[in-house]
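Missing here: one protein chain of the complex. Every other protein chain is in place.
Labels run A and B following the written order; every chain starts at residue 1.
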Amino acid sequence: MIRLVPRSTASTFWQVATPVMAVLATMIAGGVLFAIMGHDPVTAIRTIFWDPLFGPAAAYSRPQLLVKAAPLILIASGLAIGFRAGIWNIGAEGQYIIGGLTGGAVALAAYPSEGAWIFPAMVIAGAAGGWAWGMIPALLRNWFGASEILVSLMLVYVAQRVAAWMAFGPMKNPEGFGFPGSRNLQQYPAASNPELIAGTGAHWGVVAAAVAVLVTWVLVSRHIRGFHIRAAGSAPRAARFAGVNPATLVAFCLGLSGALAGMAGLFEVAGPAGQITDKLGTGYGFTAIIVAFLGRLHPVGILLAGLLLALTYIGGELAQLTMQLPAATVQVFQGMLLFFLLGFDVLTRFRIQRKGQS
Amino acid sequence: MIDPLSVFLLLLSASTPILFAALGELIAERAGILNLGVEGMMITGALAGFAAAYATGNPFIGFLVAALAGAAISLLYTVLTQVFLANQVASGLALTLFGLGLAAMFGKPFEGVKAPPMPDGPFGINWIVWLGLLMVPVIWWFLNRTRRGLILRAVGENHEAAHALGYDVRLTRTAAIAFGGAMAGIGGAFISIATVLQWTEGMTAGAGWIALAIVVFSSWTAFGVLAGAWLFGGVTVLQLRLQAAEVDVPVQLLSMAPYLATIIVLVLISARQTYSRKAGGAAPGSLGNNFHALR
Partner (left out) sequence: MQRRTLLASASAILMALAVPAMAQDEPLKVGFIYVGPVGDGGWTFQHDQARQAVEAEYGDRVETTFIESVPEGADAERALTQLALAGNKLIFATSFGFMDPVMNVAAKFPDVKFEHATGYKQAENVATYDARFYEGRAVTGTIAGHMTKSNKIGYIGSFPIPEVIQGINSSYIHAKKVNPDVEMKVVWAYSWFDPAKEADAASALLAEGVDVILQHTDSTAPLAKAQEAGAIGFGQASDMAAFKPSPRVASIIDEWSPYYIKRVGQMLDGTWESGASWAGIGEGEVVIGEITDAVPAEVKAEAEALRDKIGAGKYHPFTGPLNKADGSEWLAEGETAPDSDLQSMNFFVEGITAQIPQ
């Protein structure tokens, strides 16, 4: 028999090795899957992992990786802070939607006036919207002891219905022939979030994601609050004696992750998505939870995990396009990748021992 | 005028899929497992059940197979969270993604064919609806009146203590997850076999997520789940019914209401526990946390 023994600190070697092993395992298992489904496994794996980076249309798809990864990284950076402290915000999807709505509302209210203040105001409104939506579970936990996991999850459903209400009602494009959905902000220069340098894909959301990675890195490794967060996560009682106020920490973590998710929502609404629709939430908030864990809750890990997931999305599309691989098969493949990444992670936190050894 | 009995009959059948899924998730959560993979397990059951019902011509075999398939796919989640100690939230999300993809992939041959007819149960109400209603007291009895139910709750409330008392935390949780999968599978199959009579991709359309909300609304009790399923199902039925009766209803606001109600219920029970230290009603103490035995 074997048993798992926890490591006192996560193994650096395994932290690097496990994602590689997981990706390799996925390639093998996925290859078998593709072969069973009657597709050439080598071509399929190459199309998903290689072609988006180095394939014939890579000049286009490389920047798209940033576009797809940016919201995931931005949201996951905030979530990871809370997760480290044992504060479980799983409602980032809702905060993302509300941020998109509040930020978008500023633009729709300002339309058609032009002004340099509009876009910054939208970003602030988006962050504030996400922050406020994140503060609801924070306050309910602090005041009443209600689980922030469950409250934040419930608020996702509420946010989805608010988005539908807005898209069909107050925010509907008055020139849209009765179709649901707001004006397209891409066609409203003062409010749009365009590509900053042509051909790079980088819009303000990408910049914000990069900043978020840096700031959260400094926060967790250098700042006193980072110490509090780590302390609260590993030894909550001791942290209290060390002067950590748990209520402040809850509010800080949920507020921060909410604000980042809200900003991500706004950047998406003003940029790639372009408008507020009832389908504003496309699951970035949930996928970001996976990204946070795949990234081991570390800013750099999150950066890489976000890019990896974006790679499989874009590669999956390419596989549909060039090999006529059904979307479902790609989805199963992505599921496998997540399973392997989550499963192999055990090696970074535990040592495997034979029973009887000490 | 709207006849309350007719609304109630609609409600019974409309709430059945979410009732099954939520009862299963209730057992999992009482054992300390927060499985966000309900949607993935439901769609697996919807396909497997439909396929079996279609192949055998017997809808009841379909439901049986759906339960087995739901339990089988939940094993993936068990391996991740109980063996590899992966985070429950992330694993559940991965399970949903995987299940939706898997069902779509294997569902191709079953597109466009129709399920065998289902015989009516007593009072013209579907047998599976009756089964769902029956499961409510059964699960209540199991949780509150049996030794195994006690162990399950102990594991969910405080896995360290349960372990110290000699209970097998991992085995209990594995069983609870599998039960949750089986119930979700039946719930999904109700949609394909009894409601739509066909298989189509993505046909559960988010019912698994509603089931998660219902468990919270229930304050983790079996009868609470029934009330929650009726509330969530009821709001949909009622708003559609009011529309049909040409009463002007704010659809989006109304459909938001049960979720807000759930938050209020959660706050009330949490506040009661926080301020008056009354046990019971609140979330299981170890919900969402993995257990690793050090000894």
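Rule of thumb we're sticking to: a residue touches a chain if its C-beta (ideal position, glycine included) is under 8 Å from a C-beta of that chain, and two chains touch if they have at least 3 such contacts.
Remember, it's a predicted structure, so these values are computed and weren't measured experimentally.
Student: Among A:Arg46, A:Arg62 or A:Arg230, choose the residue that contacts the chain missing from this document, as touch is defined above.
Tutor: A:Arg46
Student: When the complex is taken as a whole, what residues of chain A touch the one chain not shown?
Tutor: These residues touch the chain not displayed: 42, 46, 50, 55-57, 60-61, 64, 67-68, 164, 168-169, 177-181, 184, 186-187, 268, 271-275, 277, 279, 282, 314, 317-318, 320-322, 324, 326-328.
Student: Applying the definition given at the start, please give the residues of chain B touching the unseen chain.
Tutor: The list for chain B reads 3, 6-7, 10, 13-14, 17, 104, 107-108, 111-114, 191, 195-198, 200-207, 236-237, 240-241, 243-246, 248, 251-252.
Here, only the chains that are shown with their structure count from here on.
Student: For chain A and chain B, let me know how many angstrom lie between their CA-based centres, rounded off.
Tutor: Centre-to-centre distance between chain A and chain B: 27 Å.
Student: In the complex of these two chains, what residues of chain B are touching chain A?
Tutor: Residue list for chain B touching chain A: 34, 36, 76, 79-80, 84-87, 89-91, 93-95, 97-105, 201, 209, 212-213, 216, 252-253, 255-256, 259-260, 262-263, 266-268, 270-271, 273-274, 282-283, 287-288, 292, 294.
Student: List the residues on chain A that touch chain B in their complex, please.
Tutor: Those residues of chain A that touch chain B are 4, 6, 37, 88, 90, 140, 143-147, 149-151, 153-155, 157-158, 161-162, 164-165, 168-169, 286-287, 289-290, 292-294, 326-336, 338-339, 342-346, 349-350.
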